[in-house]
Each structure stands twice: as structure tokens, then as C-alpha cells.
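Of the protein chains in this complex, all but one are displayed in their positions.
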Amino acid sequence: MKNTLKNPAVYLMFIIPTITLYGLFFLYPMFSSVFYAFTNWNGLDETRFIGLDNFTTAFGDESFRSAIFNNMYFIVFSVGLQVPIIIILALLISNVKKLKGFYKTTVFMPSILSTSVIGILWGFIYDPDIGPISAFLGFFGLDPIYWLAEPKWAMIAILLTNAWQWVGFYIVLILAAILAIPKEIDEAAEIDGANATQRAWYLTVPLIKPIISVVVMLSIAGAMRVVDIVLVMTNGGPAGSTEVMASYMVNKAIKFGDYGYGTALAIIIFAFALVFTAIYQLTFGKTERIEY
Amino acid sequence: MKRNAMVILTLILALSTLLAACGSKKNNDTSSPSASTSPSASASASAPASEPASPSKEVEPFTVSLRHIQIGEPQKFRKAILDEVVKKTEAEVPGLKFELDGVEDAVNRFTKLPAEMAAGNQPKIFDLFGGNADALKYAKAGRLLDLTPILDELQLKDKFLNVFGQFTLDGKIYGLPIGGNMEGVFYNTEIFQQNGLNPPTTWDDLIKAADTLKGKGITPFAQASQAGWVPNMLVDTLLGRHVAAGFPNGLTDGTLKWNSPEIVAAYTLYQDFVKKGYFTKGELGKTYDDMLNEFGAGKAAMMFDGSWRSSAFKADGVAKAINGKVAFIALPAIPNAAGEQTSINANYGNGYGFSSDLNENELAAVKAFIKNLYNDEMQLRGLTEDGVLPSMKLSDEAMGKVTDPLVKQVLDTMKAAGSSFVHFDSVVQKAVNAETENQLQKLIANKATPQEVGDAIQKVQDTENAKK
């Protein structure tokens, strides 16, 4: 009987397609990146090995440095501001009796839309001449804000749009964890005289720590990965103020055919992602599994 | 067990065939004579594989990809001309079907085409800009078709004006400019009259007009700087007027520096305009079409733009609201600037290029396309319908057919100019041009001083010049 599950031919049949695809579209690009990152390959001219030049260029490039900072803004904004709001909203939804399903369904809606459509939609909302925000400000006699045209506002505009898209997704994640907590625990606390706020803070939040940790992790990963929304809304502008690492890389590589430099940037992005993941795992992410 | 494995394999296979049916192959790697004409995904191009051995005369359908930039309302006149040429050529060449692919100008020039050139999968016919960063670079890499023999065969060479400078490498011609243009000031005569202003033909009048209009809440200059090339048009003319000699060719051979006092002075003037609020508010978020809209709606009094925009103000153009109320002049002489003050920016920089990897059928199609597009009739139509200055010699009689006052003004301005210079973006390397856009946006956003702008661009210029 054991032999049935020890048939190498069958094993290979199940494994090989996956390994082939994975090797070709993950591992090969990964390793070829490492090679190209040390060359000046641009598809047109002769390719030369240029050592670490691409990396020194990247860090010497002021635009790339500001792109790194913009990724940091994304992290700070999504972890520092979004996560608390997400937790509060999830707690509120879990505590209401009526309309729970309605809230859950509605808040999740933006997350199923494509980022590019959301970018177009919000570009419209932000429009200083005809967008509703301008009209709203005009109500109070305020001048329209040039959201996507002024360097000081553009980043905020993108961050808000990004939050609009993803907050609901994370709310639903946390909600699922809250609803999985056995009712008895909460009821026991209620009998003990704890009010709703106390129960939420001292009971629910500690119990959902693992999923909060997941949300923070996903937020960091998302912030490192962000690119679509920037490309669609501002393409890095105005004056480079919303450029993130990935959009900078894409523009450099594709616009100038500077593939060597582009892959070097990709490796830097990967390194950043690894470092952040590691830091997080070693510090805050070390939560134990909680048994009820 | 075998049967079950087969089920899965069949499933996978079925899926991939489904995909194959819906997917598409690259133009030249399969021969599929049944190029579907449905607009679905299956309508992909499938030119027959090149089999030079069998030039059969029977009609076998084939498609030729054609990348153009005539999308959107403002380009409709140009698109109409192209459509007619396409139709005519398809009728002449048996089996030919063009596959038109319209892409926005800047996207095509700076993103799509460079990527395709690097990959070697450029369309067969495509919109192409001249100069070091475009046509000449691609020609060097062997991607462009040498057109010299075709021009000889069609006896076209002498019919062109002297317009091949930015498309010629080692004596061979790699692109055909569709026409010419110059960049200057469009102004709304009605707004000027209503406000008792003199036409902006002298610098003093221009500044006075800008100040007065600004005070009255009318935008002096419509401007749109989301894409850096738009404000770069005015910058280019300011540079040409400020630099005594060597603009723009001196930039690449190192004799002219971006951080020289002359160029910094030009950027300072531009910054001055920004600071005085002469340009559209929020210009960094505005697109090129926004600029035309603003000017066309009478919200802005002037607009620095290329002569190609003149067709927008025709009775059936996008900006027809101000039809008959628009005039075109060269930027007036700038006081205390070192350059030649009657010089203008003039280019024969945009036209069509052709892929070097054509098979026999495609070559025939290209020849017919050239013959149908580059002739007196289409050139004259381009001029009268679209305001594009001809790149070919037209008879005086033909030129006499120009009735549009605005086109006439463009022609007169061109004639009156003391000299002309090409746009620096056709001379400097791509990375340098990108840096000029980047730095100009910083200047507009007040994040860099003119000197910093010049220094930063020169740094990239030095790197690029050293690469050779």
C-alpha cells in the first residue's frame, strides 16, 4: 500500500510543471537579476561588466533617495495611522448587533477594485476645478487645493487613496479574528462588570494580537510593494515628490532601457523588504500563538 | 491510474489550447493566414512568416502594425489624413491590412518605443522622432530601415526640403519627417482688446499684458507641466535666445554648459514668470490637453505652444470657441539676452520610421504607404487642414491655397525669423532630457534654484558625454 504513495513517476508528474514554472519565472529572473545588476546592459549597446557602479549611482541619486523616503512615509502612514483606525473600526463593527453584515460588505468593497481604476476615480475626486472636494471646500469659502499638482499635497492624496482602498480589507481580516473568539470569554468578562471599552481593550485586543501582527506585516509588505497607484495617479510627480522605489525603477528601466541599472534597483528594493521583515519579526512580530 | 493522469493532462492541455486560441503570437513568428478581424483578443497580428523563396502572387492576407500618436480630439485632422492613406494603401496592396495602434505621444516616444527597440519587437511602421536620443540611436542599433533606396526608387529625395538632418546617419536616411513646426506664442486677440492691451509683440508689451491680466484674474499663460516636455518648449526658446552660440549642439560636445551664466539666466527668467504667477495655477497637475482647454475656454490669454496646435482653433477644431480670435507670433525679443533675438525654434523632427526586419510583403506595403503619405496632395492637406508646415517642396500655387489666417501667420513668422535652432531634446541624450524635465518641475515647485537646476543637469550631461 505504501508503494502507491511512493511512485516517483506520479510524484514527478505533480511536481515538475510547478517547478518548471517556478524556476523559469521566479528563480531564473532572480538569478539573472543578480547578474545584470553589475552590467550596463540596455538592450541596444554592448554590454559591459561595471562592478558596483549601478549601486553607487543609485544611492548617489537624490531622486532615488527621496523615493526611499516616500516608501518610508507609506510605512509610517499605514502602520502608524491606518492600523489603529482599522482596529477601532473592526471593534466597533464586532460590537454592533444591527447592520453588521452591511458594514462588512460595504467596507470591503474598495478592495476588490483594481488599483488603476481607483487611481482614475480619485484623480477625479481630487480635481481642483471640477472635483467634489474643491466644491466642498468652496462651500466654506476656501480655495481649492491642488492635490495632485502640489508637492506638499500629492503624497498625502496618494496615501489617502491607498487607505481608502485597503482599510476595509484589513478590517475584515481583524473582524474575522474577533468573531472567532469564543463568546463565553466576553460574556464572563461582562458578568464581572467590565464595560464595552474595557472588554475591547483588555480582552479582545490581546486575543487578536497575532492577526494584528499579520496586518502590520502585510502593511509593511504593501508599502514596499506600492507602485500601481503612483503610476496611475501621478507617475511620480509633481517634481518627483511621489516617486517610490518601484516606480522609479520601472521608469528608469523602461524609459531609458537601462536594464542593468533597473535590476540593481530591484535588488535594493528586495534588500529593503528583507531587512524590514527581519526587523519586524525580531522585535514586535514575536507573538506567541494564543490558545483560547 | 493512467486514465486519471490523462484527465489532468487533458485539462491542462485544453486550457493551454484555449489560451493559444485566444492569445496571440508575435508578428513574425508564426504564419497564420486566418488573421481574424474580430475586435477581440484573437484579432492579433499575424504576418506570414517571411519566406522569400516563394513570392507567390496569390493574395494571402497579412497585417502590418502601424504605431501612430494621433489619438484624442485635438489630433483628429491628422488622424483623418492617416486613415485615408491607410485605406488607399490597403486598396493598392493585395492582402494588406494595417493594424493601427494609437498611443499617446509622450508614452510612445519615451516609454513604448524605447522598450520595443531594446527588445527588437518594434512595430513595422511607427511614429518616430529625429535626433540623437531617438532615430539616430535606433539606427545605430540596426533597428531602422534604411530608406535611401526607397526614396531613390520612388524619386522622392529631391522633393523633400532640407529636412533629413535629424534622421541621417552616415549618409543614410532612416526617417521621413511628416512636416515641420515652430514654437511660439498663441494669444487671444479678444482678451487683449477687451483689456486695452497691445499685442505681445514686444517684451514690454508682453510683460505689461501679463501683469494687467494677472491683476484681473485672467491667467496670462496657459501652462501644463505634469509632463515636463510641455514647459520645456518655452524653456527651449528662452535658452535659444539667451545663449550666444552653440545651442543646442554645444551641449553634447562639452562646449556649452547647462550651468553657464547664460543658461542659468534663462532659467531665472522662467522662474521669475512662475513666481509672478504668469502660469496656470496648479500647472504641475495639468496635462497638455488641459492647457489647450484652458486657453480655448478663454480663461488664459496666451499659450506658448507648437504651431501644430493651430488646427485646434479652426471652425471645427476642439477649441472652436475662440475660432478667429487667435493670433500666433514668435516670442518677442528678450532685452539683455545674449542670443540672436529673431531666432526661433523650428523642427522637422517628427515623422515615420520603419522597422529593419521587413519581409517582402511588408516592404511592398511600406513603399506604398510612403508613396501615399509623402506627396503634394497630403502635404498640402496637412498644411491647410492641420497647420503642419510641409516637409516637402510645394509650389507657390499650392501654397497660395492656404486661407487659414492662423496658418498664414505661422508661415509669415517662419519667414521673418532671422535664424532657427532645433529643440535640445533632439540633441541631448535621453537621460539629460529627462533630467531637464525633472529639474524644471522642481524649479516650478520652488524646490530648486536656477543655479541648482543648471548644476544638476550638467552633472548628468557630463556623465552622458563621458559614455562615448
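Note that the chains are named A and B in the order they appear, and that numbering of residues resets to 1 at the start of each chain.
Please note the rule applied: a residue touches a chain if its C-beta (ideal position, glycine included) is under 8 Å from a C-beta of that chain, and two chains touch if they have at least 3 such contacts.
One rule holds in what follows: contacts and distances are computed from a predicted model.
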| item | value |
| --- | --- |
| Undepicted complex member, UniProt protein name, chosen from "Anion-transporting ArsA/GET3 family ATPase", "Inner-membrane translocator", "Carbohydrate ABC transporter permease" or "3-isopropylmalate dehydratase large subunit" | "Carbohydrate ABC transporter permease" |
| Residue numbers in chain A that touch the chain omitted from display | 1-2, 4-8, 10-11, 13-15, 17-19, 21-22, 24-26, 28-30, 32-33, 36, 43, 89, 92-93, 95-96, 98-99, 102-110, 112-117, 119-125, 127, 129-132, 135, 164, 168-169, 172-173, 175-177, 211, 214, 218, 221, 224-225, 227-228, 231-232, 246, 249-250, 253-254, 259, 262-263, 266-267, 269-270, 273-274, 277 |
| Where the unshown chain meets chain B, residue by residue | 1, 4-5, 7-8, 11-12, 15, 18-19, 22-26, 29, 39-41, 43-45, 71-72, 99, 101-104, 107, 112, 115-116, 118-121, 287, 289-290, 293 |
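Here is the rule we go by: only the chains that are shown with their structure count from here on.
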| item | value |
| --- | --- |
| Partner chain A, residues of chain B touching it in the complex | 1, 5, 12, 110-111, 114-115, 117-120, 137-138, 140-141, 143, 225-226, 281-286, 430-431, 434, 438, 441-442, 444-445, 447 |
| Contacting residues of chain A [partner chain B, same complex] | 10, 13, 17, 42-45, 63, 128, 146-151, 237-241, 254-257, 259 |
